[in-house]
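Complex shown without one protein chain; remaining protein chains in place.
Chains here go by letter, A, B and C, matching the order in which they are written, and residues are numbered from 1 within each.
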């Protein structure tokens, strides 16, 4: 079912619904997955940045993995984030994810300690040896990790079969484009390039990216699927209109008062507030120690949903 | 034995000696601890940044904790780093450290996710509730974590008994000094302020810092003890001479070729090379995926040791 | 001729050809302008970042302005950079540019001193009062200036007639897109949005940007004109092919040895080397104190020109 060479389309990085006591809310997670499958997504990605994977205990991670694999039940690939500061710790997450039966794993460069490209290379090579036949994707998110994954290293790792692709959350379209061009020019196949940007998807698809991993896709998976399908059908005008609508919907991340919470809390809190208002999840709280959105802030998300046609 | 109010002096952040296979080398760790106690240190700090705590598995961390507690055997306090991206994960490390019998725990702000001071506050309050009577120290290392711990938050947490002090590795003497002044002006007692800088210790002690947590103290603990004692005895000229000698010894971190490894690898590799050349540890390798120093680079450490009078 | 509402298309930021003695080489500048006009550009922009405007004396700036206005001779608009650290100093450049007869002026936010958006607003309002009827464009280049020009401030300044548009060299397509959407949603007309990126032009034009100010356009103006025309004609496939070719040509900026010169010197040196090899300018030297490309580095530009079909 999940030939990694074929990873394309819309693969939202699922939030992890929590109870007010900060336990994983498996019923809400099941509803979220149903919301995604109904929306027509091509895969789901759990325990990524949107999934607050680095906030959860090993036990909570296990619950998320098992719930996702079970609820998705083979209908689409399930990717799992194995994001941690070092190779050894990411490896442990990777082994757990394999045991849970995921279809692919996603790792960042090491963080906290300052690393060099040669060390990042060793990191991915080691993780790939643990992953075996399960595809490993590199997750480029310099804003969190402090290191940009260079195109030449990514392509080289792809040519050697170490990684099956890249999720680019760098926000740098020039480097994303270089990846696409380099892939073409070296004739690399079976190597997926996905953008993590919510707001430049039509452009990225137009210049050759394979798909999108949009946090906002938690709230509106069907919108991203329509956007992807419009590009695939060559209707760039429809794609742009859909992208513009989603651009405006993305403004829910600006609802929260940034003088009292961090950027992560504001964005993830907004996604969860949207899902809460849509009746998908039971509680909009983000992982401890994140400050939750206030009732007023949650209420302010509603008109933005409605403006985007979501009810 | 370990009234947290009394944390002062020289408390080196111990490296974690590894075998060529990347296992914890407990015999070398025991010798390192003996090297420290012989040097006259006032405490040891394991699983910090120098201890490559974020590189190690939970099992390896456990080995380090047990070895350290057992070898130190109550002669000085043992502090343990519980550094991880989120409260939940740091809490798990904290519980393990308590079980192992450490005398204090040291935590950074959360990282990977962008955090707000109000979230950092929740983080430390929660960790303190887990730590109970064991003192919790805040570790300010913005270069790794991306967030500076503000003086007013630190003092407020101190006044409420949440933290027993701060280890400052910010490299910003102005903010360190503000912490010292604010502590005095609010009359806060039982709150330790330690600098993590290797090279400005005489100055920091002179303006009121209580002690130092120097990575270079792995190699030359006796030097830092002499430096501390000189300041305590009011002999600032001797202190400055000792600091100058240690400043030059610190240049071992520039031996490695930075075009092929990261800054962490170069610095920790140099500390380990020094300990290896002094016969304290059996193997100078740093944690995977760090690139190790070459034989030539290791050899280049020797003349710098000798220049500093270490044999 | 120069209705600011009509600024669209390809407006290369011209390099300033220099003699080996660092004087402005007016003959080469005249040939460069001819190269541009022959290439079909819609305007030229002198004394920008590519024009090394901040490197030149007032006298040299005057020579560039007069040469450009005279050589262009009204065939296309001439824009002039008035980039300096403060309002007063940029105003002086602005007055000089007006006297020389330019058709538009381009200013960044203040730099060196840290500024606030309210101060940036005062800066542009004051500059606009000096500019009078000559259109003023805001130049967003946070990598040089240290401040990002926010979309809401830009739109507000546009609505009040302070600025006639924005040149975006932020490299952040998400914010560029926000500018385009906000312009549409508030119904702002006569407000040009130009991208300064060499490598994402087809995308930017497709989502509604009006034109491009490409440094690489010095070397290959006709290529950018073809790219623009292809998008205008709705032939996105041809546009993408042209963009891909120019993406590869842009790799000339990587020819120089970055261990011995700065990024500016490497990029501008490459543009000048290309023009030198094409016979357009007489000497490829960049402004003092920039390190010039070596003969070998200049020679290494040639195969990249040929690969791109330039002879």
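As a convention for this text, contacts are C-beta pairs under 8 Å (C-beta built on N, C-alpha and C of every residue); 3 or more make two chains touch, one makes a residue touch a chain.
Just so it is clear, the structure is predicted and the values come from calculations on it, not from any experiment.
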Request  = Just list which of the chains on display the missing one touches.
outcome  = B, C
Key: Sole contact to the chain not displayed, among C:99, C:184 or C:260   = C:260
Key: Option from C:66, C:119 or C:251 whose C-beta touches the chain left out   = C:119
Task = Go through subunit C and note every residue touching the omitted chain.
result = 22, 49, 52, 54-58, 60, 83-89, 92, 110-116, 118-120, 122-123, 126, 144-146, 260-265, 287-291
Inquiry  = For subunit B, which positions touch the chain that isn't shown here?
reply    = 171-174, 177-178, 181, 197, 199-200, 202-204, 206-207, 236, 240, 243-244, 247-248
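FYI, only the chains that are shown with their structure count from here on.
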Ask   = Hey, how would you classify the chain contact layout here, line, ring, star, complete or other?
value = line
Query = Measuring from the mean C-alpha position of subunit A to the mean C-alpha position of subunit C, what distance in angstrom results?
reply = 36
Ask   = On subunit B, where are the residues touching two or more other chains?
value = none
